[in-house]
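Step one of this worksheet: look at the structure below.
With one protein chain withheld, the remaining protein chains of the complex are depicted in position.
For chain A:
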Amino acid sequence: MALAFDEFGRPFIILREQDQKTRLRGIDAQKANIAAGKAVARILRSSLGPKGMDKMLQGPDGDVTITNDGATILEQMDVDNQIAKLMVELSRSQDYEIGDGTTGVVVMAGALLEQAERQLDRGIHPIRIAEGYEMASRVAVEHLERISQKFEFDVNNYEPLVQTCMTTLSSKIVNRCKRSLAEIAVKAVLAVADLERKDVNLDLIKIEGKVGGNLEDTELIYGILVDKDMSHPQMPKQIEDAHIAILTCPFEPPKPKTKHKVDIDTVEKFETLRKQEQQYFDEMVQKCKDVGATLVICQWGFDDEANHLLMHRNLPAVRWVGGVELELIAIATGGRIVPRFQELTSEKLGKAGMVREKSFGTTKERMLYIEHCANSKAVTIFIRGGNKMMIEETKRSIHDALCVARNLIRNKSIVYGGGAAEIACSLAVDAAADKYPGVEQYAIRAFAEALDSVPMALAENSGLQPIETLSAVKSQQLKENIPFYGIDCNDVGTNDMREQNVFETLIGKQQQILLATQVVKMILKIDDVISNSEY
């Protein structure tokens, strides 16, 4: 208890304002934490795999999100429990690092916690369990490395990449046209990839969505799409061979940053000021014109007068373009962002083969396509779909697919999906357990059992008999010593994941196991929870 007595029997206070805090200690704390972690994992469990269900989330403002993506579900779930927050964090870090497998990592952690609880009941000390998990995870990661396969592809033969992306997309609502979306994702990644350095800057891939049309209309644009239109309704809607001036200064009279006042006290001053003002606009437009720009893209707004002058001098312009988009345009067109009119030179102009405005549907929404850029390193994926939620979900799915493709370019190793890798690891860990003397052995076995829970959940979600299927696959793997057998989620009739073309990236899997183990270790080490009670 939070109350202690000194040698004279007088109580003294260790925890301030103890009546306002709640406190859980020892085994109770661990049990409570494990229960919370398991509860979160249980929510996600049914979303795992190609036949996983979606969750509908209603946000604080009544907005609705329907998704299957673990990271998104947890992020929007609005959890209050500390341990549950840790799980949310866990899936988020998987999302940042790998981008895919966000559901799997939470399910894995949940299973580890469940096993840990059983070991705790046996009287094994939590630290020993944690250590055992640590050892087991090392074994599993090494084993993954061993069973992984290099897989070959290059820019011309990207079929294997498409297959892998399709595995990722098959668990999402977009699986109706996963083939075309996977191709789009792979082409996009290849377009921006630096194959020499084996790196992909995903910032160069912009994902835009617009409600309307079908999912099939989703397209990849080798260029930039800006959700803006020309500043003046009568400017040309199509510019070929555009030279683009990218400006971050407004077409307005300059505003010096220092405080100042211009006092007008005579008619002459008034007149000169007026002249000056007109001159400003004239000069600005002339400058752009002089360097040979045929399109002006500006981060800020235009004055009405400047707008007309631009139009008048036949210089189309786009205003209020966001900073990120501006940067992308600069990268794509090979131009430089110019902060001042004085610094505008013809070398700093970006070049694009075609700039055009396109309108959609019956509403007056228009978008600006910038295509055939000098430097085609920036691409845009333009998503169409039946409704807003569909588009948001497609965006998330494409993001996952992009991450997978990127990971493959970084590291060409793959393991087989459909639970095959987990089952193989589970076998390896189980075998390794016997070599460890001491209590950790039990923890290691528990780890092996926890690994089984991912294929188990897959089987469950696919409507198969979980225990039967799992044991059948496990014995098959052991008998033939081939780590490619997994759960046949799509009811194709074969357990061989090579034939089904279900891959996952090696680093993704490894990361899942490592992250889940880490979090579980952290949770197991907590033996005291002090929280402010609400009132």
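Quick note on the criterion: contacts are C-beta pairs under 8 Å (C-beta built on N, C-alpha and C of every residue); 3 or more make two chains touch, one makes a residue touch a chain; residues count from 1.
Everything that follows uses one rule, which is that contacts and distances are computed from a predicted model.
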*Name the absent chain as its UniProt record does, using one of the following: "54S ribosomal protein L31, mitochondrial", "CCT-beta", "Autophagy-related protein 13" or "GPI-anchor transamidase".*
"CCT-beta"
_One chain is left out of this view; which of A:G9, A:P60 or A:G493 touches it in the full complex?_
A:P60
*Check the options A:R10, A:K150, A:R197 or A:K261 and report the residue that touches the missing chain.*
A:K261
*Out of A:E97, A:D303, A:E327 or A:D527, which touches the unshown chain?*
A:D303
*asked:* Using the document's definition of touch, tell me which of A:M166, A:M389, A:V404 or A:L470 contacts the absent chain.
replied: A:M389
*Since one chain has been left out of the picture, which residues of chain A touch it in the full complex?*
28, 31-32, 35-36, 39-40, 43, 46, 51, 53-62, 64, 66, 68, 73, 76-81, 84, 173, 176, 211-215, 232-234, 252-256, 259-267, 270-271, 273-274, 276-278, 280-281, 303-305, 307-309, 311-312, 359, 361-364, 385-390, 463
